[in-house]
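Heads up, one of the protein chains got dropped from this complex, but the rest are sitting where they should.
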Amino acid sequence: MLITTLSFPEQLVLTLAALILLTSFIMLAQVRLDSLINTFAMQGLLLFFTTVLMAVISGEYHLLISAALTLFLKVFFIPIRLRRLVVDLDVRREVEVLGNPFLIMLFGTSLVLFSYYVALPIRALSLLSTRNTIAISLAVVLIGMLIVISRRKAITQVVGFMSMENGLFFAALVSTNGMPMVVELGIAFDVLVAAILFGVFFFHIRTEIGSLDTDRLNRLTEVEK
Amino acid sequence: MTGWIFAIIQTICVVLLAPFMAGWVKWLKCKLQNRQGPAPWQPYRDLLRLSRKQVVLAETASPIFRMAPYIVFSVTVVAASIVPIFSVQIPTAALADVIVLVGFLALTRFFLSLAGMDIGTAFGGMGSSREVTISSLAEPALLMAFFTLAMNASSTNLSTVISHLAQSQFILYPSLIFSSMGFILVALAETGRIPIDNPATHLELTMIHEAMILEYSGRHLALMEWAAMLKLTIYSVLIVNFIIPWGVAMTLAPRAVAFGVYSVICKLLVLGYFLAVAETVQAKMRLFRAPHFLGLAFILSLLGMMSHIVLEVR
Partner (left out) sequence: MIALGLTLLFPLVGILLLGCIGHWRCAGFVNLVISIITFAAALVLAINIFQHGPILSAGKLFFIDAFNVYLIVLNAFVGMTTAVFSGPYMAHEMAIGRVDDGRMRLYYSMYQGFLFTMLIALSTNNLGVLWVSIEGATLATVLLVSLYRTRESIEAGWKYFIICGVGISQALFGTILVYFAAAKTIPGKNDGLLWTVLQEHASQMDSGVMALAFVFLLVGYGTKVGLVPLHNWLPDAHSEGPTPMSAILSGLLLNIALYAIVRFKMLVDPALGNHLAGNLMMGFGMLSFSVAGLLLHRQTDVKRMFSYSSIEHMGLMTFAFGIGGPLATFGALLHMIVHSLTKSAIFITVGHAAHIAGTQAIIEIRGLIRTQPFVGWGFLIGTCAIAGFPPFGVFTSEFLLFTATIKSYPWLVPPLLVGLAIAFAGLFRNLQPMVFGEPPPGQQPVTANMWPVIIHLALVIWLGISIPTVLADWLNQATIMIIGKGVL
């Protein structure tokens, strides 16, 4: 939809979508763990506002329940738990990025362009006013995957994973005004359990190999040593 | 004909007001740092004083060293003449392409760098190399931000862009938000303000622009300093006219022009205040972190471009 034809709340949704993409890029480039977790919380907050706006625009008030779930999980529970894990695990508050940061950012940009082309048939079909943001949601998912691939510390891989879930929730929101409630609740439950399990896992990794650097988890491989 | 006279008057006004802009920022910074500080029109006194002093040239100076201040100053004045400052309807508007503007500024930077290296001292060469590094990273971001704005207005002509922005109703364009943020960061780098370069320092570790003009004295130094202040004014005008375009005169009618003058000066003073606050709050970044800063600017501009393509078209 040409942006000049949208109402102000809908323009605000587009702006929030662009800001969510910005937070994805910031997480891609972020070196320090505290800022990374805070940026993730910020992404969750932006997603919350977007959901509330979409609920108001489309009149589907069950989205407010999803918004509340997102707020609880992605803005409070997971970031607070991660911060506490960072303190408990005594993790050095730095993250080493694999490879050239600038190349990774460029790759992230190309992922955005790729998502744009992939999402073209979807955009052509959608009747929602926010259909342009489907490409952004796929880009957030793919950039989350890039974060998981390009990092070594286990906590950053988890943040990337949760960012993928953010992107998926956003995709469901802007393409179909949210999935049916039973599925949303199930996904939220899965994310919650996953977050708890990650925390447990971090302690196991730390106890066993003394750090959270997953590069040290390299005993099982097909290559002869 | 009136258009041309207006254009010449506008250019002269801007050239004469540029030292005040720099002085105003410096005065505000001193006030924020709880100092008395020089008056806002101190730069005028400095320029006058410098122009009366004798020029001291090194023995190893080449003709380029002597020509560079004149070239830099005059090209910057020409650049100032094509930027729509008080009104968008000036005859130089036909020349006012963003690429031309960037080209002019690149020309000044080229001669500035040459002049820095000309004498052969270590400071000059160091300043030139730093300047060229930073600008090579800043220029893509600058062009990307400009192109995003241009895609919005479907033209790279500065006047067309500004009048398009001023005349459309208030729409929240994500592309403009991002490209403005990127443009502001690049402007900080290009004009040599904190956090990239400290305009008040002469320490080897921290100076970039100052290092290049270190060997100049007398009227040459006056011209170089004036050119730098003019560059700051040009970037400030671009920022205020792109982000808050309302108030710029669309025609050459006297009332509109007067209102345009009034609004631009107010906006510049407010921008000067924000610049002073930003410079006081931040510390200068270590030089090897400048690429990260400019990378951020580039990503913001790129996001602006991508937002435009993905979100705003069709």
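Per-chain numbering from 1; labels A and B assigned in written order.
Here is the rule we go by: a contact is a pair of C-beta atoms (placed from the backbone, for glycine too) under 8 Å apart; a residue touches a chain by one contact, two chains touch by 3 or more.
In this text the structure is predicted, and so the values were computed from the model without any measurement.
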Next on the checklist: Based on the whole assembly, the unshown chain contacts which displayed chains?
Outcome noted: A
Next on the checklist: List every residue of chain A that touches the chain not included in the displayed model.
Outcome noted: 118, 121-122, 124-126, 138, 141, 145, 148, 154, 157, 161, 164-165, 168, 171-172, 175-176, 179-180, 182-183, 186-187, 189-190, 193-194, 197-198, 200-201, 204-205, 207-209, 214, 217-220, 222
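We take it that only the chains that are shown with their structure count from here on.
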Next on the checklist: Using Cα averages as centroids, what's the distance between chain A and chain B in whole Å?
Outcome noted: 38
Checklist outcome for this item: Counting only contacts in the complex, chain A reaches chain B at residues 1-4, 8, 11-12, 14-15, 17-19, 21-22, 25, 29, 101-102, 105, 109, 112-113, 116, 132-133, 135-136
Checklist outcome for this item: The chain B residues in contact with chain A across the complex are 168, 171-175, 177-178, 295-296, 299-300, 302-303, 306-307, 309-314
